[in-house]
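Okay, handing you the structure first.
One chain of protein is taken out of this complex; the other chains stay put.
For clarity, chains are labelled A, B and C in written order, and residue numbers in each chain start from 1.
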Amino acid sequence: MSSTNRLKIFNDPIYGFIGIPNELIYNLLEHPYFQRLRRISQMGLSYLVYPGAHHTRFHHALGSMHLMREAISQLRFKKIEITATEEQGLLAAILLHDIGHGPFSHALEGQLVQGVSHEALSLSFMKELNNEMGGRLDMAISIFQGTHPKKFLNQLVSSQLDMDRLDYLKRDSFFTGVTEGNISSQRLLSMLNVAQGELVVEEKGIYSVEKFLMARRFMYWQVYLHKTSLVAELLLTTVIKRAKVLLANGMDLEGSKTLLHFLSKKENSVFATADLNAFSSLDDYDIISALKAWQGTNDNVLSKLSQMLLNRDLPKIKLKNSPISDDKLGEVADKLKECFGLTESELSYFLYHGEVSNRAYNLKSQNINILRKNGKITDVAKASDHLNLKALAKRVTKYYLAYPTVEA
Amino acid sequence: MSSTNRLKIFNDPIYGFIGIPNELIYNLLEHPYFQRLRRISQMGLSYLVYPGAHHTRFHHALGSMHLMREAISQLRFKKIEITATEEQGLLAAILLHDIGHGPFSHALEGQLVQGVSHEALSLSFMKELNNEMGGRLDMAISIFQGTHPKKFLNQLVSSQLDMDRLDYLKRDSFFTGVTEGNISSQRLLSMLNVAQGELVVEEKGIYSVEKFLMARRFMYWQVYLHKTSLVAELLLTTVIKRAKVLLANGMDLEGSKTLLHFLSKKENSVFATADLNAFSSLDDYDIISALKAWQGTNDNVLSKLSQMLLNRDLPKIKLKNSPISDDKLGEVADKLKECFGLTESELSYFLYHGEVSNRAYNLKSQNINILRKNGKITDVAKASDHLNLKALAKRVTKYYLAYPTVEA
Amino acid sequence: MSSTNRLKIFNDPIYGFIGIPNELIYNLLEHPYFQRLRRISQMGLSYLVYPGAHHTRFHHALGSMHLMREAISQLRFKKIEITATEEQGLLAAILLHDIGHGPFSHALEGQLVQGVSHEALSLSFMKELNNEMGGRLDMAISIFQGTHPKKFLNQLVSSQLDMDRLDYLKRDSFFTGVTEGNISSQRLLSMLNVAQGELVVEEKGIYSVEKFLMARRFMYWQVYLHKTSLVAELLLTTVIKRAKVLLANGMDLEGSKTLLHFLSKKENSVFATADLNAFSSLDDYDIISALKAWQGTNDNVLSKLSQMLLNRDLPKIKLKNSPISDDKLGEVADKLKECFGLTESELSYFLYHGEVSNRAYNLKSQNINILRKNGKITDVAKASDHLNLKALAKRVTKYYLAYPTVEA
Partner (left out) sequence: MSSTNRLKIFNDPIYGFIGIPNELIYNLLEHPYFQRLRRISQMGLSYLVYPGAHHTRFHHALGSMHLMREAISQLRFKKIEITATEEQGLLAAILLHDIGHGPFSHALEGQLVQGVSHEALSLSFMKELNNEMGGRLDMAISIFQGTHPKKFLNQLVSSQLDMDRLDYLKRDSFFTGVTEGNISSQRLLSMLNVAQGELVVEEKGIYSVEKFLMARRFMYWQVYLHKTSLVAELLLTTVIKRAKVLLANGMDLEGSKTLLHFLSKKENSVFATADLNAFSSLDDYDIISALKAWQGTNDNVLSKLSQMLLNRDLPKIKLKNSPISDDKLGEVADKLKECFGLTESELSYFLYHGEVSNRAYNLKSQNINILRKNGKITDVAKASDHLNLKALAKRVTKYYLAYPTVEA
């Protein structure tokens, strides 16, 4: 069958149709590594709060690639040179930028695999694929790593205004129904340009950039760090922690071979090629299936935690602007021990406290640059006369306390 | 904690906000039976074609309930009496109407459980819940079964213009991005009425009903019976069939206890209470996890089929307007045997043929009634002067032939 | 100022951004002839029923041009040759296809100018512009007139699936809020092709074409021929008729010079160059301003009719499936004469009866062709196996009777 006939079009509820531009991209899409992303929830456990949020990393990667094509077309219209090879590289790089995500995206990062970020895993997968494809991903890898001399290529893939962010804000807003996160990617793209080798936004786009940062901030506090999503993810990481302890203690647990492989790994062990291979078949289904099996296990803590998550019987959680006092923590701990008969060592599985923080704009890295009418380039936080964007650059921290409801 | 405080609101990308009207509904939502629906894909494997179509039975049930509230409000505005108890019953009935669906909704119906429809299972679950809730679902059950003397109550839950269909067309259209299926539920609801005890559509709504039937037909042929979804579901049922054969032959297979319970059941065995209990913990995750495990099994057929589905390496499929000839079948069979070294008995796992059919409107049951301006009630197929709706009532059949690509 | 800098982008709530591709198009847009379209309501008086429907011919022309660009890009992707000059011609032709519309688009067609269709006027304006622009519209005119040897070029501008229709259905649906008319122009465009020199739709697009025809039919009966829009337009034509009679009788009426020029023309007089010039400054504002002035005129009929329209105090109207009987007409006439003291000759200004008809698909001209998988071309009405599209080709006629409410 000829390759052209195999090229296809995806229906996307956001952009309409997403076309697959060429055979390399088509082959990447077809690869089992990429198909795995169909089984990774884009927003972790947020669907427990927003029932529409079941979209996947697969879909997000497609969407980001679509925006990249638009960006390339806009920049070329403005006479910025992007060669055919660079275009290929940009598309492959953005398509694969998240291929290293594990189950539930960020939710379990650092739990199953220690000391290796999802970006590092993405790079490992890209190198694997590059071997298979005879070096056709060299350009993509150089763009992804930021070693390509044209800096703006990397900025399209990885900066505070990259195609990744443009897509995920729009997509997450769409599937959650939180319309406040809906950004005008079309307007933002139309204002991109390149000056002095840097990706810039033309001055008239400054309000759009501010609007984008506000939308991002809104999505963080209202959606990504929604207290119920947060407690669900705390519960999930706790289940995993418990399972690892039990396995380390020699207990036998049900679960897929792949999952048990990672749960049984020693702390600080090296991430080897065999691990990458195992990781390539790990997804949300391993986790949820294990939870289902663990509901009936002998360990009360593991079984209770698993049931809570599966039945969405979540701990209650409060977010505060100041740290939780030790007195308050002690008081809650006592109540939990009394009501549920918990031992001191079991307590940490049911009582969660800590902090979350976010800043809408990071002044220090991957800045958003504005191209002034006078030709100068300024950081957006300085270019905006009207709104103190520095305020958006301040880190905001909140403190949480969560534990199961104690019936009166 | 008081019950009122626990009532909540869901963000829905389609209707905006969906409120939970009262404590009974809230308690149904919280029940593990209902939470299971979060793990059942509304559209089976259609997400392999439409990457946005990961929405769940849970979400659809919520949406249907929302439309029911709107319908009740419209009918009361028109002075149709619906008591508070009937309202409660309607909401519970529509919320639970699909609670009997198994993994991947329709895709595996009849495969894991024989001789019991999903409607019958829904009824069984409703009775279970009714026991737990001290008879508070009596009204819902009587409406669902159609034994309530007010016939229109049942018609709101189960007819060719029920809240179930209004929601799923709109929702499936939304998440697939196939805008042609988007119906104006608001307009249709505004034209509902009750006459002579029957749910009717006011005459001025006739174009809207036609439009609704056309949208439904469009969705059937373009989405629900899309050839790629079809072949994916054929592949899925074939995997299940193979696993059952292997288990019957005494082979040991990985899989959740629940799934193995159903795969090991004898044909025509009675569906008992224990089965219902097991069914209540069966969902998409049991299936996909089993497929993942089976990829590495000793049986070549099972392992190949599992890999094909997981990696979306689907057989090629053609839809024809006339039956596939025996000659054509024989020819393909020979080629498959030769290329893949298949035995005669293995052939049926790789070569699929059969028919699919649909009619947009069924003249014989659960008709859509039009209330004429002269007060008479007419079937919509007769009320429409302009379009031969009888054409829509004709059953359309297509014939499919599918098998893996044979490389030249 | 350089021409490139003057090229601009329009925000369109439907397609997002609409770009102006080149200087010729830009110059056409800037021309007073084209700017006049900003003052012509796309849907006549429909805004009296659908308060959002104030969009203009200007906006529709822009939208049609945008779709034409998409169509060209789709066809070129399929290796259909469209030269740069042909592209230019297509864009200019679609942009100007409606430039001959008079006040309130179709509502007053034949009232102010007799014997000259809006298409003929469009052609006259195009020729005028061609003179001004030194022949740069030769190609556009040849495409518009259908004299260009490549038949499909004309079909993109003027057929039952042209860019005009795709845009107006989508646009009118959007601004009225009648979502049932929303068609997937993107899907339809993606299925266009050219075979044997004809514009065709690929076979897999057959459901989309049917859906499109149904949407069109829906919009006709629910919107374009909505009984209240209909009676408003009847009232408007009656005001104009009365004004012409009064002027013919030597009465002095207020009104713009341009409007009075046309109202005072003799029946069957030739449409001369001076008329075209006058027509180029005639728009909705001439009509509404005249009505406002005429509210206070001495002629009771004219003043009453003008007030009725301006204050939306419209006659009541009924649509029937069979002709209004003479008995019924006589009865109503008697009542009106009695209640309002109307003379026989005044009666026709207040009592309206007649018929309206529509067919969703015309079998005889500008057909929609389907390209079968076997390479043959078939009319869509024959290609559809499932739905009797011939039913859609049947002309449907309704009969109206309208007159002011007679208070009891």
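By our rule, a residue touches a chain if its C-beta (ideal position, glycine included) is under 8 Å from a C-beta of that chain, and two chains touch if they have at least 3 such contacts.
Please read these numbers as outputs of a predicted model, since none were measured by experiment.
Asker: Using the touch definition from the top, which of B:9, B:120 or B:339 touches the missing chain?
Answerer: Of the listed residues, the one touching the omitted chain is B:9.
Asker: In the whole complex, not just what's shown, which of C:52, C:197 or C:354 touches the removed chain?
Answerer: C:52
Asker: For the chain that's not shown, point to the residue among A:179, A:325 or A:366 touching it.
Answerer: Going through A:179, A:325 or A:366 one by one, A:179 is the residue touching the chain not shown.
Asker: Go through chain A and note every residue touching the omitted chain.
Answerer: Residue positions of chain A that touch the missing chain: 178-180, 182-184, 187, 207-208, 210-211, 214-215, 217-218, 221-222, 321, 385-388, 391-392, 394, 396.
Asker: Even though one chain is hidden, which residues of chain C still touch it in the full complex?
Answerer: Interface with the chain not displayed, on the chain C side: 1, 10-14, 16, 30, 32, 35, 38-39, 47-48, 50-52, 54-56, 58-59, 62, 174-178, 256-258, 281, 285-286, 288-289, 292-293, 310-313, 405.
Asker: I need the residue numbers on chain B that touch the omitted chain, in ascending order.
Answerer: 9, 16-17, 186-187, 190
We adopt the following convention: only the chains that are shown with their structure count from here on.
Asker: Kindly indicate the chain pair that has more C-beta pairs in contact than all others.
Answerer: By contact count, the leading interface is A-B.
Asker: When chain A meets its copy chain B, do both sides use mostly the same residue numbers (more than half shared) or mostly different ones?
Answerer: same
Asker: How many angstrom lie between the centres of chain A and chain C, each centre taken as the mean Cα position?
Answerer: 50
Asker: Express in whole angstrom the distance between the two chain centres, defined as the mean CA positions of chain B and chain C.
Answerer: So the centre of chain B lies 43 Å away from the centre of chain C.
Asker: Approximately how many whole Å separate the CA-defined centres of chain A and chain B?
Answerer: So the centre of chain A lies 32 Å away from the centre of chain B.
Asker: If you look at chain A, which of its residues touch at least two other chains?
Answerer: 16, in rising order.
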